[in-house]
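With one protein chain removed, the remaining protein chains of the complex are shown where they sit.
Then we have chain A:
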Amino acid sequence: MTLRTLAVVSAGLSQPSSTRLLADQLAVATRDELVGLGDTVELRPVELREHAHDIVNHLLTGFPSEPLRQALDQVTGADGLIVVTPIFNASYSGLFKSFFDLVDAEALGGRPVLIAATGGTARHSLALEHAVRPMFTYLRAVVAPTAVFAAPEDWSGGTVGGALRTRIGRAGRELAEQIHRRPASSGPADPFALTTDFEQLLRGGET
């Protein structure tokens, strides 16, 4: 049994938020799939609202507060990510983008990611495809084919067995399979590690 860490990033602003609700359902679906594959799972919820001021401060000062550093390490050191943002003005929320702007461009390479969003109308659903997916593609993450969007109608009238539930199950399965086929993460990269030596630097070796 391999221990798998799953970071669950939610950028919902209200409490409780439908964004967090969707994140939790995706997390449970993914965890159940991984357990079914024989892994054990540690869920690491990251609620961006709690770090909102620190995220802005980091953008301005260039370094994270200790709680934000821990959150960033949880994300960059996880075996897989579930990321959920509300859609504002046809794209991810500013808070969501600002948080991922603080992640090193190399830090998520090859990492399985499940993208999801909530919005006031189903007409926003393609924001996942034209905004969220390209960002994680740029970060060279492995984005699950199924992206999950939840509109208000998905939450009303009992959704168990509904279309949203089906998509959550499929997305969780896709993410779990991607995580399961990889070796376990060795944790976040150490930015102070020396990856070369001076003789190599002197010869013009790239760092």
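FYI, contacts are C-beta pairs under 8 Å (C-beta built on N, C-alpha and C of every residue); 3 or more make two chains touch, one makes a residue touch a chain; residues count from 1.
Note that in this section contacts and distances are computed from a predicted model.
Colleague: Could you tell me which of "ABC transporter substrate-binding protein", "Peptide/nickel transport system permease protein", "Cytochrome c-type biogenesis protein CcmE" or "Monooxygenase" is the UniProt name of the chain missing from the displayed complex?
Modeller: From the choices "ABC transporter substrate-binding protein", "Peptide/nickel transport system permease protein", "Cytochrome c-type biogenesis protein CcmE" or "Monooxygenase", the unshown chain carries the UniProt name "Monooxygenase".
Colleague: Which one touches the absent chain: A:Val56, A:Ala105 or A:Ala163?
Modeller: Looking across A:Val56, A:Ala105 or A:Ala163, the contact with the absent chain belongs to A:Val56.
Colleague: I need the residue numbers on chain A that touch the omitted chain, in ascending order.
Modeller: 56-57, 60-63, 65-66, 191-198, 201-202, 204, 207
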